[in-house]
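Would you mind keeping the following structure in view while I ask a few things?
Excluded from the complex is one protein chain; the other protein chains are retained at their positions.
Showing subunit A:
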Amino acid sequence: MHTQTVAQLIQGLRDKRFSSVELTRHFCARITELNPVYNAFITVNEAAALTAAAAADERLAKGDAAALTGIPLAHKDIFCTQGLRTSCGSKMLDNFVPPYSATVIERFQGAGTVNLGKTNLDEFAMGSSNENSYYGPVKNPWDTKTVPGGSSGGSAAAVAAMMAPAATGTDTGGSIRQPAAFCGITGLKPTYGRVSRLGMVAYASSLDQGGPMAHTAEDCAILLNAMAGHDPLDSTSANVATEDYTAGLEKPLNGLRIGLPRQFFGDGLDAATGECINAALQELERQGATLVDITLPHSELTIPAYYIIAPAEASTNLSRFDGVRYGHRCESPQDLHDLYTRTREEGFGDEVKRRILVGTYALSAGYYDAYYKKAQQARRLIHGDFMTAFEQVDVIVGPTTPGPAFALGAKTDDPVAMYLEDVYTLAVNLAGLPGMSVPAGLVHGKPVGMQLIGPHFAESRLLNVAHRFQQATDWHTQTPQTGGDA
């Protein structure tokens, strides 16, 4: 059962080949067996999942099942789940059990899914390797000596190791796409505002976006159908009509204009990874797409702009973790200052502290104009680059990452090298665009991803291109040797 896609599992449930309880039990057994190896889950929700599965089976039996009734999913531990700990990978929230659920969680509940548990992540989604978790690093199922990527590393590893058929992730600078690439799965970061952020603990409010991670583009489309939509309780949620994201999957690619940004195929790109992307592009060309060389002239501003804006927003988003109302509080504080400083000193990890300090600095009087304001100007230029490009092309394609997964510990002492991992993904968040990562080959036995970028609200187009590509290739069906035989 674990090798099947969500689309196949839906059919299997309808055809009564297995029940939701059987399915849930099966995935829980795989989690029990494999999680000690990969550390993909922070919290397993087995008892509640089985209860929900039993309820789903009743609905299936009665014939009033919703689209995803009975499908087990894993959720990144940054989506608040009522009554179930939501840690954000941080000691700060190790004891935090939300009295409410994120809109995304409620929508999935409404659609009938079963929550298997909460997946590991870089603390507060800050990281590109999942090594910044209070609960320890996640191991890449393709090679446990390498990182799964981050920050949605737990979700990516859980899907890759088939501990869950699909999972939710969040993407602020590449946190869905990069781990999807490293773990050989398909991930979609929707347009900013397409998916509600309510109940999704904020890292950088103007960049954060939730999205699906699964084996196929079709599964991502099915999950996006449940996730997407306007939320009046999230003021930045777009009041733009949703569509059936599965409807256009099969459309032929004849006449599709694909833009290849010069800046995405330059020096920093690993040669073997570049070859995989070129081979993938040939396949798209074979299906009728035309390749167009384009330029994104302000690309070099991407990393500096991102690493000012994201920490600036994070530095104040994380001010609420002060030990006063919930979460970690230091032992016997002497006074208010002691309460704040020790609580935050103890509760946050190094990378979170680094970004709070950088962000605080960037917003400080006397530096605001030089940093934050400049970064916002750069952001507008980057956005403008994409808008110009989309006058000539329908979709932009390139590598998701400069290379395949790197070794655990390889970049932990060099934050800037770590930041460079996201060189191709960050701009998409700065411009608020939808982006996908699709498995496009193996380099020394490790997966690499092809990134697809579309205009705002063009999720269907990206899913269409990805799906057609997956109809002609089998990279997305390749699985790591997990040793799991449950």
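In this text, contacts are C-beta pairs under 8 Å (C-beta built on N, C-alpha and C of every residue); 3 or more make two chains touch, one makes a residue touch a chain; residues count from 1.
Keep this in mind: contacts and distances are computed from a predicted model.
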Response to the item:
Choosing from "Aspartyl/glutamyl-tRNA(Asn/Gln) amidotransferase subunit B", "Polyamine ABC transporter ATP-binding protein", "Acetolactate synthase" or "Monovalent cation/H+ antiporter subunit D family protein", the absent chain's UniProt record names it "Aspartyl/glutamyl-tRNA(Asn/Gln) amidotransferase subunit B"
Worksheet item: Among A:Q11, A:N95, A:Q282 or A:S364, which one is in touch with the chain left out?
Response: A:S364
Discussion item. Given that one chain is not shown, which residue among A:A61, A:L336 or A:A370 touches it?
Written reply: A:L336
Response to the item:
Among the options A:G89, A:G117 or A:G199, the absent chain makes contact with A:G199
Fill in: Interface with the unshown chain - residue positions in subunit A
79-80, 86, 88, 93, 96, 98-100, 102, 197-202, 204-206, 232-236, 312-313, 315-316, 319-320, 322, 324-326, 336-337, 340, 360, 363-365, 368, 372
